[in-house]
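All protein chains but one are shown in place.
Residue numbering begins at 1 within each chain, and the chains themselves are lettered A and B in the order written.
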Amino acid sequence: MGFTFTEIMPAWPEIFLACAAMGLLVLGVFMKTGAARSISWLSVLALVATGILEIVVVPDGGRVHIFNQLFVADVFTTFVKCLILGASAVGIIMSLGYNDREDIARFEFPILILLATLGMMMMVSAADLISLYVGLELQSLSLYVIAAFRRDSVKSSEAGLKYFVLGALASGMLLYGSSMIYGFSGSTNFLQLAKVLDADASAGIIVGLVFVMVGLAFKISAFPFHMWTPDVYEGAPTPVTAFFAAAPKMAAMALFISVLVGPFGNLVAQWQQVLVLIAIGSMLLGGFAAITQSNIKRLLAYSSIGNMGYALIGLSAGTKDGYSAVLIYMSIYLVMTVGAFAVVLCMRREGRMVEEVKDLAGLSKTQPAMAALMALFMFSMAGIPPLAGFFGKFYVFLAAIEAKLYILAIIGVLASVVAAYYYLRIVMTMYFTEPVEDLDRNVGPELSTIQAIAGAFVLFFILFAEPVVQMTNQAIASLTSG
Amino acid sequence: MVVQALAFYAFAAVLISAGIMVVVSKNPVHSVLFLILCFFNAAGLFVMMGAEFLAMILVIVYVGAVAVLFLFVVMMLDVNFTELREGFARYLPIGLVIGVVLLIELIVLVSGAIPIGKASGPVAKAIAKQPSGHNTEMIGRLLYTDYFYLFQAAGMVLLVAMIGAIVLTHRRRDGVRRQSIAKQTARKSSESIRVVDVKPGEGL
Partner (left out) sequence: MEFFNAYVWPTIEIIFWILVIIVPIILGMAYLTYAERKIIGAVQLRKGPNVVGWFGLLQPIADGLKLLTKETIIPSGANRVIFVIAPMTTFVLAMIAWAVVPFGYSDVSGGPEPEKWVLADINVGILYLFAISSLGVYGIIMAGWASNSKYAFLGALRSAAQMVSYEVSIGFIMITVLLAAGSLNLTEIVLAQKNHGIAHMIGVPELTFLNWFWIPLFPMFVIFFISVLAETNRHPFDLPEAEAELVSGYNVEYSAFIFAMFFLGEYINMILMSAMTVVLFMGGWLPPLDVSWLNWIPGPIWFAGKVAFCLLIFILARAALPRYRYDQLMRLGWKIFLPTSLFAVVAVAGVLLSFGWLPK
C-alpha cells in the first residue's frame, strides 16, 4: 500500500511545515551572523503559509482519514490549527525583542517553535492513540527545550527540568492508559474504538480512559495536575511563557475534545463525572490560589488554570453546543492571554525585566495607552460585558445549564467572582496607586501592535460574535459527523 | 521442546534476577552492567519467539550504544549514592503500593476475569497477509506502508531531541583556532621556506 501525493492532501500543511523547519534549520546553521532575526521572520512566514495551505486543503463537509487511518482532517482540525498557527506566529514575534535584549537570540528558538507547532497540528489531527502520542511527544519535547532556553539562568533550567520530569510522568500515564485501552478493546484506532466501545464498557477501558484523561489534563494544566504550571510559567523566559499559555493549551484542549467525542463518544456518562470534578477543582484553585500571588507571571499561571476549568465546563456538558462553547472560549482566551503577556513583556525598568504586580503601579499616568489595554484584558478575563471574555463564559455556562449541570454552572459563576477580585486588583494598581518609577518605553513596534490588535478583538468581539459562533458550530458539526 | 523450555526458563530467570540486581546493587557501575545482562537475556527471549530482527536491534541499539553512554556517564560522575539512597525508605510505601496495584492488574488480566478484545488493526492484518517470510522484511514493509506516518513522526521527535541537546549544551567559544586541512595541504614549500645566507659569526 502506497500513498500518492494527492491522496495525502489533507496532510500537506504538516508536510510543508516539517520541510520548512528542516530547511530553516540548515539555513540557520550556515548563516554566520544575524541568523536569529531573519530565521524568526522566515519562520513566521512559514507559519502563515502553512495556515493558508491549511485553508486551501480543508475538506468540505465530512472527515477525511489518511495514512492508514492515523491522521484525520476536517473543518474542526482546520479551525483549531489555524488558531494554533496564529498563536505560534505571534509567539515568535513577541520573542524577537526579548531574546535580543536578554542575549539569548539563537536561530534554534523559532525552529523549535515550528516543530512544537508541527507536534500540535499532529495532535489535533490524531486519529489513533499512537499518532496522538507521537504528536504529543513532539510538541512536549520542543516545549521542554524552550522552557530551559535561557540556560544560564537557574530558574529557567529548573523550569525546563521540572516540566520535563512531570511531563514525562504524564506521558507515561497516557501511554499506560492507551495500553489498557488497546488491551481491552483490541485496537488503537479511533474509528475502530468508537465502533467497539459502548456504554457498558469493561472496567479496563474505564481505567485506561481515566489514565488518558490524566495525561491530557496535565497538558492543559487542569487541577489536580497543575503543580508544574506556576513554576514553569515563572521560570521560563517571558515570551516562552506567553507561548505556553496560548498555542499548546489550544492544541491540548482540542485533543481533549476529539478524544472524548470521537472514540469515547459512547462513554459520556463515564467521563462526564471525571471532567466535572476536574473543572470544579481547576476553577476554584485558579480563583483562590491566585489571590496571594504577587508575581504577575505566577498570577497569570493560576489564571490559566482557572480558565481551563471554565473551558472544561463546556466539554463536560457533553453536547454539541458545549463543545462549540469550548472552542469559542479557547479562541477568546488565546487572544486575551496573548494580549496580557504582550503587556507583561513591556514591563522593563532600566533594561531589566520586572515581574511584580506592584511594578505596574501608576501605569495609567505614565503610559495611559498600555494601561488602558491591560485594563481591557483584565476586565475581559474577569468576564465583564460587553467584552469578549464575557461571551466565552456566557456560552459555556449556557451549555452547562442546558445539560442540567446546575451546580457546575453555579460554582463556575462563584469562582469567576473570586477571580474577578485579582484581575481588578491589577487594574486598581495601575489606576489608583502613585507611580514608583517609570517603565522603559522603547519596547519596539511588534509588542504594541500585538497589544492593539488583541485589544481591538476583545473590545469589538460583540460585533462579530455571530460568525465566530457559526464557524465553531460548523467545526463541531464536522467533528461529530463521524 | 525440553531444550527450548530449559532455555526459556534460563533466560527468564537470569533476566529477572539481573533486573533485581540493577535496583539493589550498591555500585552504580554494577547496576549498569546488570542492565546490560538484562538486555542480553531479553534479546535471547526475542530470538526464541522468532523475532530475530528485534533481538539484534535490541543488542545493537541498547547494549551497543545506549548502555555504553550510560556506563560512560556513570563512570565519570562521582555521585554520592548513599545520599541518594536516603529517601529510599520514605518512598518505599508508595513504590510498594504502585507495584501491588500493577501486580493485581496483571493477575486480573491473566485470570481472564475481564474479557479482552481480539487484536485487530494493521499489525494483525499484516501478519495474516504474510504468514511466512522473514520478520525483518515484514517489519520493513509495515513501517514503510501502514505506519509510514508514525515512522516519519518519530523521526521528527528524534530531530527535536537532537536540536534540544545541542541548544542546551553547545557553547560557541571565541578565539578558537580551527584546523583547516585544505589550507595545510595546499601549502607549498616555496611559500613557507626561505633560504637565508647566514654569514658565519653574525647570525640573523
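Assume a contact is a pair of C-beta atoms (placed from the backbone, for glycine too) under 8 Å apart; a residue touches a chain by one contact, two chains touch by 3 or more.
Values in this document were obtained by computation on a predicted structure and should not be read as measured data.
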Looking at the whole complex, which visible chains does the left-out chain touch? B
Which of B:75, B:143 or B:158 sits in contact with the chain that's absent? B:75
Sites on chain B contacted by the missing partner chain, in the whole complex: 3, 27, 29-30, 33, 36, 52-53, 56-57, 59-60, 63-65, 68-69, 71-72, 75-76, 134, 136, 179
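Definition applied: only the chains that are shown with their structure count from here on.
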How many angstrom between the C-alpha centroids of chain B and chain A? 33
Can you name the residues of chain A that touch chain B in the complex? 1-3, 11, 18, 22, 25, 67-68, 70-71, 106, 108, 111-112, 115, 118-119, 122, 130-131, 134-135, 137-138, 141-142, 144-145, 148-149, 151, 160, 183-189, 192, 196, 202-204
For chain B, which residues count as touching chain A in their complex? 109, 114-122, 145-150, 152-154, 156-157, 159-161, 163-164, 166-168
